[in-house]
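Removed: one protein chain of the complex. Kept in place: all other protein chains.
Chain nomenclature is as follows: A and B, assigned in order of appearance, with residue numbering initiated at 1 for each chain independently.
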Amino acid sequence: MTLPDRWEMVVGLEVHTELKTTTKMFCGCANEFGAEPNTNICPVCLGLPGSLPVLNVRAVDLAMAIGFALHSTIASSTFHRKNYFYPDMPKDFQISQYDLPINSGGYLDLPDGSRVTVERAHLEEDTGKSTHLGGSGRIHGAERSLVDYNRSGVPLVEIVSGPDIRSSAQARAYASELRGILIATGASDGRMEEGSMRIDANVSVRRPGDPLGTRCEIKNLNSLRSLHRAIDYEALRQIELIDAGGTVRQETRHWDESLGATSTMRTKEEAEDYRYFREPDLVDLVPDPAWQERVRAGLGAMPAQRRATLRARLSDATSSQLDALEVVVDLGFDDLVLAAIDAGIDPTLAMARAANELASGIDHVGNLTTEAFTTTLAMEQSGELSATQAKTVLLELLEHGGDPRKIAKDKGFEQLSSGSLGATVEALIKQHPEEWTRFAEGDEKLAQFFIGQVMKSTKGQANGKAVIAELQSRR
Amino acid sequence: MQIASDVRSGATTAEAEMASSLEAIRARNDELNVFLFVDEGGAINAARRVDERVARGENAGQLAGVPIALKDNLCQVGVPTTAGSRILEGWLPPYNATVIERVLAAGAVPMGKVNMDEFAMGSSTESSAYGPTRNPLDPSRVPGGSSGGSASAVAADMTPMSLGSDTGGSIRQPAAFCGLVGVKPTYGLVSRYGLIAFASSLDQIGPFAKNATDAALLLEVIAGHDPMDSTSLPEPAPSLVSHVNDGVAGQRIGVVRELYEGADDEVVAEVERAAAALRDAGATIVEISVPEFRLGLSAYYLIAPAEASSNLARYDGVRYGLRVDAEDVAAMNEATRTAGFGAEVKRRIMLGTYALSAGYYDAYYGQALKVRTQMIDAFRRAYQEADLLLGATAPSVAFTLGAKSSDPLAMYLSDVFTIPTNLAGDAALSVPFGTGDTGLPVGVQLVGPGRSEAQLFAAARVLELADGRS
Partner (left out) sequence: MAPLRREDVAKVAKLARLKLSEAELDQFTEQLGQVLEHANDIAALNLEGVVATAHPFGLINVVREDELRPSLSRDAVLAMAPDAEDGRFGVPRIMGEAP
């Protein structure tokens, strides 16, 4: 979307990411999405009288890993209490970092070459979750709500960007690149649909060169699509308001995905007085150089570098390959693809299988070894397996693991590899003499016709390249 | 502790000791309102477990069969725990405070929960939602507070020892009013896990007993690192009982003007007499002035309420305790808190909320934290002149019920001598020394740097002997 002439938007994002720890931030309850309500709770994360928090070292490690990936300065930090009443917050305060966050400063370079600065990335705890009963199931109009505290106390890192973003597309690219980094560091699984990454956007508009306009904060954007739409909507709303002679009021706004619109949630005057003060139940966090180095040394390559590494192996990358590259790196299949290429697999084939079949079975990728992946692709490349068969073998490997040769054999995939394909082609030539004549006279398009016929009669078990070879030998 | 060694040797049984404790509780609890809940069933079970350990020839623990009273802000599984507040009436904690785990492991027999000022906010036990506790030595008077129930239980011979908590003097002042030894340990020496928080950076759990030796024993049992409390000191419990008879020879003891000035004459006279007794036992007495101590009260009455305003936010009617229904959740929170908290708690919540709020933080809370730094520096300088400090515990002996309950500031002033130690995190105790004009006990306060408990007990023991106590 483009804004009306002589307007630009100024956007900063606050991204909350849940950290992929085994336990919660301040207690030993499981940090687990989707558990039965109120089964992962204890005196600490339920804020029972007398309970005290003790910081999870893994949450600190992951926060520092994020800091390193974002080129932040990692420093001594403290915890504060942010005080406000809300039923999903058991202590009626949130433990967060305030004036001394663990990570300050930094930046994120986007694939288009632009750079977005990062102001801070600090640790804090998540709240519980409410379900609204009655009305439309949404908070407004509900008669009552039910609260589940399983998520209460799950560790979060809040990453605050500078107001450097100038378009919804750039905002989306930033969120997407950040998501890739969070996954690469092992800090997060990046699953926005499960709420493990949530975004608030600060949006203002101005004429380029003017000072910053009044901003509105849009809360809880839970998909890249919402982010994109909400920012565009909000920027246009502000421009129309100003063009009509109005002024933008500083406020917090809610994005309604179904209406495609933002609406006022809270004005600046209604803003809470959070009464931040030092959390007296926690001590200072002072990661010494050895601790920092241990975390830094454990970090793998970030997505930008991994994309570059893989890109270098795709000698003449097509645009579909470049799209696949995004997916492959995003999902962390680049090591598999590189190993396959090293073993002599055609990069195009390796990329396609990773970006499609592996991506579709992402939850089971742990069952697939590098060796099994490479072997399957080698069988496909040599014509031992058709494309369809290779895909079937890959899906089977994802589901249950195992040896691709054995799977192919068990499924009877090897029978077409030799003489029987020739016989099938022979028979089809006899059935379709007109088509064969045209092919024999040089109409290459007819090759696809014969491949289709062979696939039909072999229920997809033939290899397209092998069929062409059989046809050519009879031309 | 005689009871413990008699239980271990078989001269008596834990069950018999428990029964006589129960009898003593029944004899005076209606009159004094000490126990809010007598845990008869739990006490019998605990006593029998101790007796079984003895019968099996196992070590039954340092506190084998010793009945103990627990302040009602210590969470105990399945035992009503209210912190003296209506808002927690009927609440049964699903977990034990670390100190309770430790006294149980040492063979003690918890007899139940004793009264306190609501959320430990008070100096007389009159702010309890369950009515005031009376001083066993003179029932027309208060036992002090906020651990008034813990002090009264021991003073009325209901239990030989008890646990209380001290945020600004809440163990030492009632110990003084009831003629007991009461200890505010070094911040972090005793785990706060399971102590219902008043002011987290000041709260410490500590013992009450009739003498220094028993208090040292109970502190040894409950002290030492706890991984459940981030502010817990890293080392194991210090050895204390073995140092009780170390004496004070060669020690420099500083009599601090700001720790007795303004107290009643009968109190000042005992402080002077205590200094003389310590000098007679070989200590060097030095006169010290620490003007910063005068700022302690103001700093305390900003810091403690600020932390409390946040610690007490959780009592919102959602998860446990009282709920007063209303049509939306914010109104329900408000109705619940309005009905569930008493006036003193409301005052402090509002004071703390104000001190932290936008526009006032720097002038009040922020400034108080800086005064706290100065207080710590002042103590450090004082400890260059003296190993331990001596003063009064409270400005007066036990006052009569109702004397100060309508004047919050007057009540706050009764903590003036005890507060500086909490701000600094240092160790202090109150030991009975002499009686005033009315025959009521006077407490003198001994203060030392962090981890100086052993020296404090040794000095307390010197005073006990000088005062003709066994």
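The rule is simple: contacts are C-beta pairs under 8 Å (C-beta built on N, C-alpha and C of every residue); 3 or more make two chains touch, one makes a residue touch a chain.
What you see is a predicted model; the values in this text were computed from it and never measured.
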**Prompt:** Which displayed chains make contact with the chain that has been left out?
**Reply:** A, B
**Message:** With the missing chain put back, one of A:88, A:189, A:335 or A:403 would touch it. Which one?
**Reply:** A:88
**Prompt:** Of the residues listed, A:56, A:104, A:386 or A:453, which one is in contact with the missing chain?
**Reply:** A:56
**Asked** Any idea which of A:9, A:95 or A:147 touches the chain not displayed?
**Response** A:147
**Asked** Of B:86, B:192 or B:337, which sits in contact with the chain we cannot see?
**Response** B:337
**Request:** Would you write out the residues of chain B that touch the absent chain, in ascending order?
**Result:** 91-92, 94-95, 187-188, 201, 227, 230-231, 233-234, 294-295, 297-299, 301-302, 309, 313, 316-323, 325-335, 337-338, 341, 346-347, 349-351, 353-354, 357, 360, 363-364, 366-374, 376, 408-409, 412, 423-426, 450
**Request:** Would you write out the residues of chain A that touch the absent chain, in ascending order?
**Result:** 21-23, 27-30, 36-43, 46, 54-60, 84-89, 127, 130-132, 139, 142-149, 219-220, 252, 254, 265-266, 271-273, 275, 277-278, 280, 282-287
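We adopt the following convention: only the chains that are shown with their structure count from here on.
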**Fill in**
CA centroids of chain A and chain B: separation to the nearest Å works out as 54
**Message:** So in the complex, the part of chain A that touches chain B is made up of which residues?
**Reply:** 43, 46-55, 81, 83, 85, 87, 90-93, 145, 147, 273, 275-277, 280-283
**Fill in**
In the complex, chain B touches chain A at residues 73-75, 81, 83, 88, 91, 93-95, 97, 192-197, 199-201, 227-231, 306-307, 309-310, 313-314, 316, 318-320, 329-330, 333, 353, 356-358, 361, 365
